[in-house]
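Of the protein chains in this complex, one is absent; all others appear in place.
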Amino acid sequence: MLGLRLYMLQRITALLMAPLVLGHLAVMIYAIQGGLSAAEILGRTQGSILWFLFYGVFVVAVAIHGAIGLRVIAFEWGGMKGAVLNLFTWAVGIGLLTLGARAVWAVTFA
Amino acid sequence: MTPDFLTVTIERGPDRQDRFEVPAYDNQTVLDVVSWVQQNADPTLSYRFACRVGMCGSCAMMVNGVPRWTCRTHISKVLDGNAVTIGPLRNLPVIKDLAVDMDPFFDKWVAAEGVHHGALTRDDPIAPIEAESAARVEANAAIECINCSVCYAACDTVAGNPDYLGPAALQRAWTLLNDVKDEGRTAILDAVSGTGGCHNCHSMGSCTAYCPNELDPMSAIAGLKRETAKSFFRRGR
Partner (left out) sequence: MRAARGITSRAHPLWLAYILHRLSGLGLALFLPFHFWVLAMAMTDPARLDGFLAMTEAGMVKLAEFGLVFLLAVHMFGGLRLMAMEWLPWSASQKTLAAGTTAASFLIACLFFLKAV
């Protein structure tokens, strides 16, 4: 169910995300000072290649990490297996990637 | 102070529980209680034991929801008031009453390459072993495993994943991997990297918490993860 390759993918994406999560937490704590607004968020991120890369990498990693994590839960607790389980994993991964990429694009270059 | 009688509930099937009043003694193991029931109250009760001294690993059962070796578990340690519930070992098919089919457990032992991979013949000289070497110390850590399947019954990953090799088999693989007399390194690493391999472990540690011989299968499995991860970077698989 979880072979070496998926295990390594899960750990590598986790290591990649650890500093990104810290950055995300720090930005959140900073950004909520005095309330949130669309203008404030966009003022920070729009047109910034750096934020695009930061959140772009974050979204790719989280799509992989989330898909593998939900795969394990669907198998162990939901009894899903075989082709259905593989389909579910891919659907979660592609779903998260699509939604995430759309959001990153929306706040940077759209 | 021990009560005069113990209230013993024995799970004998998905929806059958029998209750027995068993006389209490000062020195009494869980296995003694089960034996009293079989000898004095219900001769049809099936259970399994052999050595009664914690060496053979055949008498493990669920006692108040916790897997234990019943021959070395004093009843006073597990009593809830003066009551105790005893059931068949978890995660294994029940044959009858308290006797489970251990075949899946032993099959996985072999599937994890828990067999000797020798390279020498009887004509070769005996290979000297450095008793204090790091690898030997690591290998020694788990050689007292008695195959009682307590860790296998304690593991929630086994419960949710029937293919998972489980703590005992993987710990054996780790022991052999560290044994300089064993030549099966590649076979072992491949066997523990499959779909039911060590990477399914979530390090919840119930195996280590409940092992009656105080072994540490969780750390052994972590060792396998480490070695397979290293070989992943080295061999690309």
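Quick notes on this structure:
Residue numbering begins at 1 within each chain, and the chains themselves are lettered A and B in the order written.
Keep this in mind: contacts are C-beta pairs under 8 Å (C-beta built on N, C-alpha and C of every residue); 3 or more make two chains touch, one makes a residue touch a chain.
Predicted model only: the values in this text are computed from it and were never measured.
Within the complete assembly, A:28 is the residue of A:28, A:49 or A:94 that touches the hidden chain. By the touch definition given at the top, chain A reaches the unshown chain through residues 11, 14-15, 17-18, 21-22, 24-25, 28-29, 32-33, 35-38, 41-42, 62, 66, 69-70, 73, 92, 95-96, 99-100, 102-103, 105-107, 110.
Across the interface with the omitted chain, chain B contributes residues 64-66, 154, 156, 202-206, 208-209, 218, 222-223, 225-226, 229.
Definition applied: only the chains that are shown with their structure count from here on.
Every residue of chain A that touches chain B in the complex is listed here, in rising order: 1-8, 11, 72, 75-77. Partner chain A is touched in their complex by these residues of chain B: 157, 160-161, 163-164, 193-197, 199-200, 225, 228-229, 232, 237.
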